[in-house]
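In this view, the complex is presented without one of its protein chains, the others remaining in place.
Entry: subunit A
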Amino acid sequence: NTFLPAATVDRLSFHNLQELRHSASLATKVFIQRDYRDGTICKFQTKFPAELDSRIERSLFEETLKTLNCYYAEAEKIGGQSYLEGCLACATAYIIFLCMETRYEMILKKISMYIQEQNEKIYTPRGLLLTDPVERGMRVVSFAKSQDGPAGFGSPSSAHSPARSNQLSP
């Protein structure tokens, strides 16, 4: 009996993700820390934590983390493209960054789509929820284990984490 205008469709899917996150906040969490052996570049440890042993196969976990590490390595690579971007931006006194998206930001978007896809295909059916490290200050990759086992998180119907503002600020 509630009146729902057309724009509420978006809100409903938002609502579902809210519920997902709400149940994630009640779950136990497993944190994968950063791997600093190669310096300050963004890289996560690929060691399989014992707490996830019952929920997911080691190979799937390692595959996800290795792909994430590759994405971050590509974002932080110091090569032709980063020089070009840096020099071009410097020549415009970095004003161009007010309208253009940096390479790192584009790769972060790719990463968040990848994580969402991994959640849909692999993790949520097993009762796990993978959070994007960018929401934790790039410090940890966190897996939320639902209390109810594989049914715990249902299926995330919304496309992305809506809380993150699309305009990444300077």
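Please note the rule applied: a contact is a pair of C-beta atoms (placed from the backbone, for glycine too) under 8 Å apart; a residue touches a chain by one contact, two chains touch by 3 or more; residues count from 1.
What we mean here is this: contacts and distances are computed from a predicted model.
*Asks:* Out of "Palmitoyltransferase", "Large ribosomal subunit protein mL40", "Glutathione S-transferase theta-2-like isoform X2" or "Mitochondrial pyruvate carrier", which one is the UniProt protein name for the chain not included here?
*Replies:* The UniProt record for the chain left out of view names it "Palmitoyltransferase".
*Asks:* Using the touch definition up top, pick the residue from A:Leu52, A:Ile122 or A:Met138 that touches the left-out chain.
*Replies:* A:Met138
*Asks:* Go through subunit A and note every residue touching the omitted chain.
*Replies:* 2-5, 7-8, 10-11, 14-15, 18-19, 21-22, 24-25, 29, 31, 34, 36-40, 75-78, 82-83, 85-87, 89-90, 93-95, 97, 102-105, 108, 134-140, 142, 162-170
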